[in-house]
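Sharing a structure below in structure tokens format, with a few things to ask.
For this depiction, one protein chain was excluded, whereas all remaining protein chains were kept in their positions.
Chain naming follows the written order as A, B, C, D and E, and within any one chain the residues start at number 1.
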Amino acid sequence: MPYIKIELTREGVSREQKQALIKGVTNLMTDVLNKDPQLTHVVIQEIELDDWGFAGEQVSVLREKGITADKK
Amino acid sequence: MPYIKIELTREGVSREQKQALIKGVTNLMTDVLNKDPQLTHVVIQEIELDDWGFAGEQVSVLREKGITADKK
Amino acid sequence: MPYIKIELTREGVSREQKQALIKGVTNLMTDVLNKDPQLTHVVIQEIELDDWGFAGEQVSVLREKGITADKK
Amino acid sequence: MPYIKIELTREGVSREQKQALIKGVTNLMTDVLNKDPQLTHVVIQEIELDDWGFAGEQVSVLREKGITADKK
Amino acid sequence: MPYIKIELTREGVSREQKQALIKGVTNLMTDVLNKDPQLTHVVIQEIELDDWGFAGEQVSVLREKGITADKK
Partner (left out) sequence: MPYIKIELTREGVSREQKQALIKGVTNLMTDVLNKDPQLTHVVIQEIELDDWGFAGEQVSVLREKGITADKK
């Protein structure tokens, strides 16, 4: 009975990317824990950039400064 | 001190239905646990159909296939 | 696809009371929203009294002062 | 590694107030627990008034009755 | 800035399986969304079988009946 909540900043995540996240997390539960996918629920929650704080700053402010969450 | 979070797919839940959920959950806390309603908070969060995954699929895709969450 | 999280202070909730909460919340989802119980998951999380704060005080401190969460 | 979620009713919280919440919570983690701010994430989630229930009533109904959450 | 919460029934998940979940979810965030792993936090929460309800029943009761969450 896994339930997985994914919280992300809202920065243009596409429908296809969401599907890939859902499929990937569900498969992981089966691969690692042998969980029946019929019992796995995944919820994605996008958070506005003003509403996520990192290191004491709003992500909207970090983005204005050119600081991203991209892998280098 | 109960706090209850209800996550639902966003599919036309009315204001009256939300009120019925809030009232019902709050009463349940009093009936089962004798909790003071003044200490019970209930939060409803509706999730877009692209953002809820079940069995590895987006609920939006399941609905397009005619698969619902209705009780048979 | 409802998912419901119930957070409670850990103060002697019995297995039977937990079952009553699960049954009651699941029935509510069916009664109000016509949801299939096979798609309803309920998670109960008990919180230690030192870990729940109300009005700026730990519940453990409130209980020592004789302040309960009981319905009057 | 603190993660903090702040859930609030959506009632005109400004960008500056959100920044003050993020800064304040992050500083608190450093002051009380000596946590590196680079490891502290804060997420604010605003909840519609129809979606928050208190004492068995929707907050939207309480507000119509003139009942606020303001400190007296 | 992804934060992922994985809720599971407590049924003998090993340290190695937890590591595989954390690694897998973090990699997924990089593969699908190009997220910097230094900004990805994953939290696993194991739930006692009495505290998870599915289809109106405690999972502890389902397990006593021989009903598992295993993939067939």
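Structural remarks
Criterion: contacts are C-beta pairs under 8 Å (C-beta built on N, C-alpha and C of every residue); 3 or more make two chains touch, one makes a residue touch a chain.
In this text, all values refer to a predicted model and were calculated from it rather than measured experimentally.
One chain is not depicted; across the entire complex it touches B, C, D, E. In the full complex, the hidden chain is touched by subunit B at residues 1, 3, 41, 43. The set of subunit E residues touching the chain not shown comprises 15, 18-19, 21-23, 25-27, 37-38, 40-46. Against the chain not displayed here, subunit D makes contact via residues 1-9, 13, 17, 20-21, 24-25, 28, 30-37, 39, 52, 54, 59, 69-72.
In the analysis below, only the chains that are shown with their structure count from here on.
Any chain touching subunit C that also touches subunit D appears here: A, B, E.
Centre to centre, using the average C-alpha position, subunit A and subunit D are separated by 21 Å. Centre-to-centre separation of subunit B and subunit C, using mean CA positions: 15 Å.
Counting partner chains per residue, subunit E shows two or more touched chains at residues 1, 3, 7, 52, 54.
Listed by label, the pairs of touching chains are A-B, A-C, A-D, A-E, B-C, B-D, C-E, D-E.
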